[in-house]
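Here's the structure we're looking at; comments come further down.
Let's look at chain A:
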Amino acid sequence: MSSVGIIANPASGTDIRRLVAYGSVFNNQEKVRIVRRILLGLEAAGVQQISYMPDYYGIVERALDALKTSMNILPLVFNAKADQRDSMRAAEILAQNGAGCIITLGGDGTNRVVAKGACNTPILPVSTGTNNVFPYMIEGTIAGLAAGLIAAGKVPQKEGTFTSTQLEVIVEQQLTDVAIVDAVVCDDIFIGSRAVWKMDKIKQVFLNRSSPASIGFSSIGGMLRSIAPHEPFSMVLELGQNGPTVTAPIAPGVVETVSVKNVRMMASGEEVALTHSPCVVALDGEREVEIKRGQQATIRLSTDGPLVVDVEQTMAYAMQKRIFASDVNIN
Partner candidate 1 sequence: MDLTNEQLLDMYVTMNKIRTFENRVAELFADGKIPGFVHLYVGEEAVATGVCASLTDQDYITSTHRGHGHLIAKGGDIKLMMAELFGKKTGYCKGKGGSMHIADLNLGIMGANGIVGGGPPLASGAALACQYLGNDGVAVCFFGDGASNQGTTHEAMNLATCWKLPVVFVNENNMYGISSCTLNSMCVPNIADRAAAYDMPGVVVDGNDVIAVCEAAAEGISRARQGKGPSLIECKTYRHRGHFEGDPCAYREDSELEEWKEKDPIPRLEQKLMEIELLTDAKINEIKSGLQKDMADAEQFAEESPFPDVSELTEDVYT
Partner candidate 2 sequence: MPNMNFAQALNDAHKVEMERDANIYVAGEDVGVYGGIFGVTAGLLDQFGDKRVKDTPITESAIVGTAVGAATAGLRPVIELMFVDFIGVALDQLYNQAAKMKYMFGGKAKIPMVLRMTCGAGIGAAAQHSQCLEAMFMHLPGLKVVMPSTPNDAKGLLIEAIRDDNPVVFLEHKMLYALEGEVAEGDFTIPFGQADIKREGQDVTIVATANMVHTALSAAEKLAADGISAEVVDPRTLYPLDEEGIIQSVKKTHRLVIVHEEVKFAGSGAEIAAIVAEKAFDYLDAPILRVAAPFCPVPFSQPLEQAFIPSEEEIIDAVKKVME
């Protein structure tokens, strides 16, 4: 039986970047409406079973309030903590239960934690956060259709998904955390309000994907060259003073010029040491890992990141196979 998981993060889209930058306001009522459309898309794709992460606001329950559906929709049962840990735990359980796909609603931050728990379950990330490189700005109905096609096996995984790379933070030889877009080394000792917005604090930037048309720190590299998420190399930039400059949209509404001391490419498996300690490493836009004075820390590129649904390709495959059409001739 085809089953899909939904992880909608009620806290995404509220962090300090609405104050220090011009981050969009993404209220939870809008997430409810998106989930409704996702559910309708999933149903149309033939999904029967939905499991979702329970949250204190009840995004999915509220979405169901105004829907009639014959799908079997149940919350995952675990002791929710109302923080990051919930998303990761939910992803782990969904992966264990053999979900065919996990749809996430959140930003890069949400997807990072889901990726940590999802194992090889494909993720279809829908953007409702702040700095969104990883998730798609996509209509919920389409997300539901595509996730449904993958979960039901109507589109084979090898046709409709790709494996993203990820950056691994290694502290004293221990794999400590991962990033799915960028890892930024800040001259700071506190995680504090999490976001990073003072460019003079940033010492190194690691990117496993970049594009000149994306927002956030990955855009700094993006102004120099593109890296697709599945390509097995990443870029490392050392920022400093008096070097050549790059101007890039580092946060919503914030276009900054930074001085780049050194740029290099990093191959998969390679480890690059952090130049600073103590420091704080921001993963996908949020300060997460504290490196204490004297600790050895490196960052490594891994090709074994999250499995991600490619919506365009999935839908293109559905078109070729006439999944949503009978024998129609185009004259």
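Basically, a residue touches a chain if its C-beta (ideal position, glycine included) is under 8 Å from a C-beta of that chain, and two chains touch if they have at least 3 such contacts; residues count from 1.
The candidate set was assembled so that all candidates are chains of the complex that A comes from, given by their letters.
Quick caveat: nothing in here was measured; it's all calculated off a predicted structure.
The listed chains 1 or 2 are all part of this complex, yet only 1 touches chain A.
Only residues 10-11, 14-20, 25, 27-29, 55-57, 81, 188-194, 198, 278, 292-293 of chain A touch candidate 1 when the two sit together in their complex.
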